[in-house]
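Note that one protein chain is taken out, while the other chains of the complex remain in position.
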Amino acid sequence: MLTLDFHPTGRHFLQIPGPSPVPDRILRAMSLPTIDHRGPEFGALGLQVLKGIREIFKTQHPVVIYPASGTGAWEAALANTLSPGDHVLMYETGHFATLWSKMAARLGISAEFLAWQGQDEHLPNAPSWRRGVQADLIEERLRKDPEHRIKAVCVVHNETSTGVTSDIAAVRRAIDAAKHPALLMVDTISGLASADYRHDEWGVDVTVSGSQKGLMLPPGISFNALSPKALEASKSAKLPRSFFAWDEIVEMNHNGYWPYTPSTNLLYGLVEAMEMLQSEGLDQVFARHQRWAAGVRAAVNAWGLPIQCADPALYSPVLTGVILPAGVDADALRQLIYQRFDLSLGAGLGKLKGRMFRIGHLGDSNDLTLMATLSGCEMGMKLAGIALKSSGVQAAMDYFAGHPAGSALKAAA
Amino acid sequence: MLTLDFHPTGRHFLQIPGPSPVPDRILRAMSLPTIDHRGPEFGALGLQVLKGIREIFKTQHPVVIYPASGTGAWEAALANTLSPGDHVLMYETGHFATLWSKMAARLGISAEFLAWQGQDEHLPNAPSWRRGVQADLIEERLRKDPEHRIKAVCVVHNETSTGVTSDIAAVRRAIDAAKHPALLMVDTISGLASADYRHDEWGVDVTVSGSQKGLMLPPGISFNALSPKALEASKSAKLPRSFFAWDEIVEMNHNGYWPYTPSTNLLYGLVEAMEMLQSEGLDQVFARHQRWAAGVRAAVNAWGLPIQCADPALYSPVLTGVILPAGVDADALRQLIYQRFDLSLGAGLGKLKGRMFRIGHLGDSNDLTLMATLSGCEMGMKLAGIALKSSGVQAAMDYFAGHPAGSALKAAA
Amino acid sequence: MLTLDFHPTGRHFLQIPGPSPVPDRILRAMSLPTIDHRGPEFGALGLQVLKGIREIFKTQHPVVIYPASGTGAWEAALANTLSPGDHVLMYETGHFATLWSKMAARLGISAEFLAWQGQDEHLPNAPSWRRGVQADLIEERLRKDPEHRIKAVCVVHNETSTGVTSDIAAVRRAIDAAKHPALLMVDTISGLASADYRHDEWGVDVTVSGSQKGLMLPPGISFNALSPKALEASKSAKLPRSFFAWDEIVEMNHNGYWPYTPSTNLLYGLVEAMEMLQSEGLDQVFARHQRWAAGVRAAVNAWGLPIQCADPALYSPVLTGVILPAGVDADALRQLIYQRFDLSLGAGLGKLKGRMFRIGHLGDSNDLTLMATLSGCEMGMKLAGIALKSSGVQAAMDYFAGHPAGSALKAAA
Partner (left out) sequence: MLTLDFHPTGRHFLQIPGPSPVPDRILRAMSLPTIDHRGPEFGALGLQVLKGIREIFKTQHPVVIYPASGTGAWEAALANTLSPGDHVLMYETGHFATLWSKMAARLGISAEFLAWQGQDEHLPNAPSWRRGVQADLIEERLRKDPEHRIKAVCVVHNETSTGVTSDIAAVRRAIDAAKHPALLMVDTISGLASADYRHDEWGVDVTVSGSQKGLMLPPGISFNALSPKALEASKSAKLPRSFFAWDEIVEMNHNGYWPYTPSTNLLYGLVEAMEMLQSEGLDQVFARHQRWAAGVRAAVNAWGLPIQCADPALYSPVLTGVILPAGVDADALRQLIYQRFDLSLGAGLGKLKGRMFRIGHLGDSNDLTLMATLSGCEMGMKLAGIALKSSGVQAAMDYFAGHPAGSALKAAA
């Protein structure tokens, strides 16, 4: 019988930028008995889910739910809209943007990879991993494509590997300014339901997301939010696809069903998550994450360590990347913190392996969860012999105490 | 807050051939907190899962676990081994064999569809849906392919739409007798862990399965068991694939990890399920399902209704298809039974819509669960005005009372 | 780690007359985190619980909730109202009435035990265990007590050991007719929330009940519903008491708190149970149990076995006692049924040990649960070589199919 009791007592602090800590309320909902996915009650459930998820994406158009991880939804976005040999424009904001471009290549798509080309003292080998998408670079590139060979622009909204967001509306404006017909495809796997996101208003054609971040579910389902233009493009797209094909799913979704077996118990969890989010109000949810992020950054600043995101306008509300002094092994530090304090932090990925760690501040958390997290970081860094300018824990306490949340407490029912 | 209380009291009887009723013990395991899929304890979990699942498939070779529904694993089997335009041989045993062949066509594969061509009085429009794969037809066809244009033979082991199994070892012998190099790919989505299955011994190259049947999990993860020959074929296969690509997964699995976020909480459930199955013993598990199936068939025979499977050697241990008298609307009957008795039965699919219903006898069930199910069927059929020869409930009681299970009761610990 | 897997698969059928099967919804509610029993949210919870429970007892007066089993609530009723040496009138309806009278004796109360004195062919040694309270015997006895030495009349509403109810309103009328000031104390531990019960309307002074029957909770909390007269009596009662003393509890309950630590998680379950009961409607709940009982009795009659309750007007809606032919060992039969069919039935208690078994038809059940239960009984009795007149399972199917429930199905939300 499974116990997972790696530490003798207490709850593990899972402060990676996803999977995020799942509220007990959602785990309870997921333990409802699996029902017949062809039966009458499932249709009602399906319609409820499909209506709710559109509100989360802020769209009037279909949202396709896959019984698959977020990586599957990446593939779905490409496979439903493109044909073998198509050319797309991607932008190197970090590890996940890189992985997406590699996936495109595997699928036979020619992916051109733009990146910010400046210098960076802290991450000289990956300067663009501290910045967001430069919409002007995209506009410039599109203007150089009068034959419209570029079929899509693919960017990441909230780079989980860096803690940098990108201005999606600006990318849309860039495409429009270039009068280019390319589709705009956006990965907000780690941004949805934590950071402000507006599929329709920002003119996104395909938005890709997943369950295990702001939606606070375990991993296992993922999403494609569509635009009419994307649906139109899918009719002539030639990449082979079946499991991920939109057409049958969108068709059967009209009655609340799926063409194959959906992840029923995760859909239960999704209903519960959406009820929690809507009950709090999405604007409150976004403000809550912004406040948490500010408190965490106050700590990082006090420690005297560089925040990975170099542009304060683009700080992620979901996670904060912390760059360690040269010579420090970030992964050894994370292991020490895990073993001594039962706290999981995110690793430096790809080009940043061993150089930094990431603090997730999303999901089922609160001020004290973050104080515990920052305490674990601070104790661990001291034990590892890292010189800190001052106490980040102190700074975070000052921030949290000094900035009350908008609506900290519901009245007892 | 989600309640799913469609009926005023009691537990729903989910007697469809999958998703099967999930044991509470598995639901409890799935409610353990989600952990870091890159952390140290996850590797240990992953290795435990990967070792256990090979025992279930009876293979020494890799088993790839997808965070996706079974339909995804169908696509994975095709996409990893075939190239655009390849020709494959499939066999029409029922609705799911048909769907798999349609998927092949969507992926750009040329799928030739064999079928039994005899007459059937009860299902004149789908005679092959009452029988298993005729291995001699396959051998005959392969002998007519001296250039080895046929790249794979794809068959279904336990047709969920019909309750007919097929003799996979015989198909292997047929391929070997024809001295043909085609891969053998088998769908045992609804057979695994309920019906005897032997990936290595039967010489299968790719076995496709899912979580929500004999493994008693909710839907959401699926499997490809591989042979060395299949792995070799994947190196030259040209169908584009990324999410489903075996190479990266097999590589990372060596340390117990996955290249992208796995369905952590379903893996918890899988550990628990495998522990339950191994603790009972797979042979006991198979015998248990055979005994249940025999009890259910005793009831159907007593009612005087045709069992869909026309070949007693191929009766499925997992489900039994019941053909209704001409003129009876099977779906109206199922709805009546659902509303009056809180019992879900499987529908007639595809060509059989409205002609029959399917009784699932798998997963978290026991003799009395099946007696409840048969009582619900019998009461429902009487209410629907269907003339029954005699009481199936009586016949099933005679069978179950007369045939004690091999090891009905564990000693109290 | 606890598994309780005494049988290899499927859910245990717990068809004893309590503890009754607990709905998963209640188990889920009970798994909410324990909160501070002195904190602000607890007061809100407490007031909600205390308001709801009065509706279940149909009273305007205080209901005291004990963090203790039902036996504790028996003691509370006596200890709060009586003084050492007091004389009370009790009535032998079965095993639990007997235990209550023994408890009175242990507490130093003089308990006079009335019983029906007729002959009974099936249970010659316990004829009164097939009948309800004879209110005329009580009236007669009270008339012979002009000095009012009798301080209380104590009766059991639904005898869990026999499946016989008693007419509480008639007992009230008998006391009134005798113009006697004795308190009326009623045990409806196994009747509440399954059988019609009206604390105020029937003029009961103390009603004793528990959690693990009609309220569908695990055991662990119990109740005293009070009348103003009982509260008045408690002021001069001299039996020592502290844990069970009403005064402090009633006082602190005004704000939703208890003087000592309440069973917080069972109170969560109670909130959920009351919401389920009120949502269905108490009258529907009572009708549902009556219908179930009628179906079960149809089976017992078909078997040709005597129903223990000899008075059809007093059949319990909660359980049915089945008397076995002389010479049959009922406990051996129950053990056979448990081992072969994973079904627990109630034992014959006290004077009836080994002579009969009891079928519980309460809690989280439905028509098919009862069909499963009756199938298990019928198969077991045949295996034990008991001659049955005809199939009880058949008769129950006829009854359930022929008598649709008032409102079998809620519309999907």
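A, B and C label the chains in the order they appear, each numbered from 1.
Everything that follows uses one rule, which is that a contact is a pair of C-beta atoms (placed from the backbone, for glycine too) under 8 Å apart; a residue touches a chain by one contact, two chains touch by 3 or more.
If you're wondering where the values come from, they're calculated on a predicted model, not measured in any experiment.
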Residue among C:129, C:303 or C:338 that touches the chain left out of view: C:338
Residue of C:68, C:126, C:164 or C:314 in touch with the missing chain, whole complex considered: C:68
Contact partner of the left-out chain, one of C:36, C:121 or C:147: C:36
Residue of C:112, C:145, C:200 or C:275 touching the missing chain in the full complex: C:275
Contacting the left-out chain in the complete assembly, out of C:11, C:131 or C:151: C:11
Touching residues (missing chain, whole complex) on chain B: 1, 3, 24, 28, 31-33, 40-41, 43-44, 48, 412-413
Interface with the undisplayed chain - residues on chain A: 3, 5-11, 13, 23-25, 276, 280, 284, 288, 339-343, 364-369, 371-373, 375-376, 378-379, 382-383, 391, 393-394, 397, 400-401, 404-405, 407-410, 412-413
Hidden partner chain, residues of chain C it touches: 1-2, 4, 6, 11-12, 14, 16, 18-19, 21-22, 25, 27-41, 45, 66-72, 74-75, 79, 84, 103, 106-108, 210, 212, 218-221, 239-243, 245, 259-266, 268, 271-272, 275, 335, 338, 344, 347
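Note that in this section only the chains that are shown with their structure count from here on.
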Whole-Å gap separating chain A and chain C, where each centre is the average of the chain's CA atoms: 54
Gap in Å, rounded to a whole number, between the CA centres of chain C and chain B: 46
Chain centre separation in whole Å, for chain B relative to chain A (CA means): 35
Multi-chain contact sites of chain C, meaning residues that touch two or more partners: 3, 24, 412
